[in-house]
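Apart from one protein chain that is not included, each protein chain of the complex appears where it belongs.
Right, chain A next:
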Amino acid sequence: MVRIIDRRFDSKKKSTVNRQRFMRRFKGQIRRAVSDAIEGRSIRDLDSGEQISIPAKDLSEPSFHQGREGVWEQVFSGNDRFAEGDAIDRPLSGEGGGGSKASKDGEGEDDFVFALSREEFLDIFFEDLALPNLVRTQLAKITEFKSRRAGFTSDGVPTNINVVRSLRGALGRRMALGGPLAARVREINAELEELEQDEIANAERIKALKEERANLRVRMEAIPFIDQFDLRYNNRVKEPQPVTQAVMFCLMDVSGSMDEHKKSTAKRFFMLLYLFLKRNYEHIEVVFVRHHTIAKEVDENDFFYSRESGGTVVSSALHMMTDIIRERYSPSQWNIYGAQASDGDNWDNDSPLCYKILDEELLALVRYFAYIEITAGEPQNLWRQYEALSERHPNFAMQRIESLEDIYPVFRELFKKEPA
C-alpha cells in the first residue's frame, strides 16, 4: 500500500502571508487602481470586491538577460514554405514571438490583473481614515439600553410573576410530594374493596386501613397548592443598544452652473462618504436633496442626472434637511451625516441665512457636516460664511475640489483620523 496522505484539511490559506506582503508592497498602485474602479458605479453598489489591474512593469523583478539586439538564431517548427537561404521580412517575430526573446517570466507587457476580496478592497479604500467623532458615537451607544427577555428567575418583584410557569412548577411539586401518598391510598382502596366482601371477619383490618387512609388524606391536603418555591418571575435584562444606523444627506446644487463634470465629481465624493459610513454602520440610509432656488428630495438617478437651471438658494436645502430630520430621523436614534456639494455660487443675501441655519440648528443635530466646493475659481460669499462656521464647530469641515484627482485627498483630509 502506497502512502497516501490526505492534506486537504490542513494548512489552508498558506499563501495568505505572501498575499499580504504583495498587497503591502504595491499599496500605492493598488490604491490607485481601486479609486479608478469606483467610477461608473452607483453609490450603493460599491460594497463588493473588485478586479484590479496594475501595470506589469511595476512589479517585474529584474534579472540579467540578453537584449534584443545582436544576432539571434532560433529554431521554429512547422516550416511550410521556406528553403535554406530564404530572406524573410523582419516581423516574423510577430508570427513566431515567444522563444528566448520574450520577457523572462512570460508576462509580457500586459497588466497584472487579480481579484481583491471585498475586505481588501475596502481596507485599501479606507486605510488611515476613521470616523470623526467615532469615540463619541461609541460612548453614546452604551447609554441607550433596550430591555430584553432572558428566561425566568426564581426571585423578583410580584409584577413580574409568570403565572403559567409558576403553576406548572406547583403542579410538579404537588405531584412529586403527593404521588406516593396517592398511590398508597389507591392500594388501600383496592384492599378495602376486597376485605369488604367479608366485612365481619376483617372488621379490624378495615378499621386500621380506613384510619390510615384518613391520615394520608390529611397529609395530602396539607401539601400547599402553591409555594414560594414554585414562583417564577419573568427575567428581563438590559442590553446596551448600539445605534448602528446612520443616515447620510447628500445636498447638491443643481443650478445651471453645476455642469456634468462637477456633478460627477460630487458623485464620487458622495460615493466615498457612503462607503465610508457603510463600514461603520449596519444600516444606512441615503437622502438626496437637490436644490436650485427651491429644494426637492429625489432619488439617486434624478439627483445626478437631471438638469435644472436658474438661480441658487442654498438655504432651501438646509431647511429641507432640517425638516426631514425632524420628521424621520430622530438624532437619538440615528447618526446623521451631511455632505453638501456646490460650486460656491449663491445669492448674496442667502449665505448669512445658511450660516444661521447651520450654526443654530443643523450642526447640533448631525455628527458631521462636510462642505465641498467644486470650483476652480475664487471663493465666494458662501465659502467665507462657512469659514467662520468651521471655526466654531469641530463637526463641520470644508474643502475645495478643483478636479477629480482632488477628491480622494480631500476626502481623506475631511475625514482624517484625529490624533488620539
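The rule is simple: a contact is a pair of C-beta atoms (placed from the backbone, for glycine too) under 8 Å apart; a residue touches a chain by one contact, two chains touch by 3 or more; residues count from 1.
We adopt the following convention: contacts and distances are computed from a predicted model.
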From "Glycine/betaine ABC transporter", "Fe-S cluster assembly protein SufD", "SpoVR family protein" or "Acyl-CoA desaturase", the hidden chain's UniProt protein name: "SpoVR family protein"
Residue among A:Ser63, A:Thr159, A:Gln197 or A:Ser332 that touches the chain left out of view: A:Ser63
Touch list for chain A against the chain that is not drawn: 1-8, 11-15, 17-25, 59-80, 82-90, 92-93, 95-100, 102, 112-115
